[in-house]
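All protein chains but one are shown at their positions in the complex.
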Amino acid sequence: MIMTVTLTILCLLLILCFVTTSIIPTPVGACASLIGGFLLLSFIYGFLGAHFAAVIQIIVYAGAIMVVFVFVVMLLNVPTQDLPKVKISLADILSILLSIPVLILVSIKILNWQAPMIDSQNVEMKDIARKMFIDYLWPFELISFLLLTALVAAITVAHKNKGSRYMLKEGSDHGR
Amino acid sequence: MIYSPYYNVLVVFIALIGIITLISLLAIFLGPKKENQAKKEAYECGIPSPHTAQQKLSVKFYLVAILFILFDIEVIFLYLWALNFQELGWFGIIEIFLFLGILLVGYLYILQTKALDWES
Partner (left out) sequence: MTIIFSIIVFAMVLIVGFHVAPLMTWVERRQCAFIQRRVGPNRVGIFGFTLFGLGQPIADAVKLLFKEDGNPSYVQPFFYFIAPLIPSVTGLAALMVIPFGAQDTFFGTVFSPQVLSVGAGFLLFFAMSSMSVYGVTLAGWSSNNKYSLLGGLRASAQMISYELGMGLSLIPIVLIYQTLDLQQIVYAQSHSYLFGFLPDWGIFRAPVSFFIFLITIFAETNRLPFDLAEGEAELIAGFLVEYGGMRWSLFFLGEYAMMFAFSGLISCLFLGGYSLPYLTHESLIHIVQPILGSFGSIAVFLIEFATLIVKMSIIMLIFVQVRFTVPRFRYDQLMKLGWVTILPLALINLFVTALVLGYSSFK
């Protein structure tokens, strides 16, 4: 009972956070509400028993990937006047509100969706590790290649061209 | 009621956010309010500022953050392996050394292209 209430409140706050992400005009505000959404999502994962997913959500997603987003937003630092203006009209709000019952009706009638039992099965991290390293070994090794590719791509994108690089090498031997 | 340790986490966070917000609001309401134009200016060594923090910033920050993501994901996988170290035995060690080896190639690439040299 309390679990249902807690999860419902968390889900409603989550929807609010993600809707704010789409609506808010400033980029940092959007990033901040996205981070708030991920925190709430991590709580939901935790309540449903997925301890590993809950912690990873914060460490990797909210704590690393969103840091990149925030850094990029701050590096670009578009002044507030130049941001595109968002105007929400009555038609937009009405359409959002009307789509919710339609979505619910469609899922119940057409897709035969039933409210799942909130059954928090505690998934131990050791079981995840066992499954990953024994059953899913090949995808795991492929992930390392994926990370390597991402690394090379990031460096290629962000590297200075040799021509425009400031040649401060000689004389800048910092206190060796 | 099914007990989940995340109730503790929720209560802790709500309590902490409440207390610290209370301290902040207390600080705002307890202090004097004597405003003058000089206090409102941004503190930039007395040079009149155009009131925007726009400046050319190095792209190295972005690079540091991206590389942090990649190595953070690697660290997470290492934690998973370390938890089951005894069970996975030598086979697990070889698997993980293979994983680390490929990422080590990436790390050597970073060192070689001097992508993280902060010379500026």
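General remarks:
The first chain written gets the first letter, and so on, giving A and B; residue counts start at 1 in each chain.
In this text, contacts are C-beta pairs under 8 Å (C-beta built on N, C-alpha and C of every residue); 3 or more make two chains touch, one makes a residue touch a chain.
For clarity, every value in this text was computed on a predicted model and none was experimentally measured.
Residue-wise, the contact with the chain that is not shown comes from A:Met74, picked out of A:Met74, A:Leu137 or A:Ala158.
Panel shows chain B; residues 5-6, 8-9, 11-13, 15-17, 19-21, 23-24, 26-28, 30-35, 39-45, 49, 51-53, 55, 57, 60-61, 64-65, 67-68, 71-72, 75, 78-79, 82-83, 85-86, 89-90, 93, 96-97, 100, 104, 107, 110-111, 116-119 of it touch the chain omitted from the view.
Interface residues of chain A facing the missing partner chain: 26, 28-29, 32, 35, 46, 51-52, 54-55, 58-59, 62-64, 67, 70-71, 74-75, 77, 122, 124-125, 174-175.
One rule holds in what follows: only the chains that are shown with their structure count from here on.
The distance from the centre of chain A to the centre of chain B, each centre being the mean of the chain's C-alpha atoms, comes to 15 Å. On the chain A side of its complex with chain B, the touching residues are 1-3, 6, 43, 46-47, 49, 52, 54, 56, 59-60, 63-65, 67-68, 71-72, 74-75, 77, 79, 120, 125-126, 128-130, 132-134, 137, 140-141, 143-145, 147-148, 150-152, 154-155, 158-160, 166, 168-169, 172.
Put simply, chain B touches chain A in their complex at residues 1-2, 4-7, 9-10, 52-55, 57, 59-63, 65-70, 72-74, 76-77, 80-81, 83-84, 87-88, 92, 95, 98-99, 102-103, 105-106, 109-110, 113, 115, 119-120.
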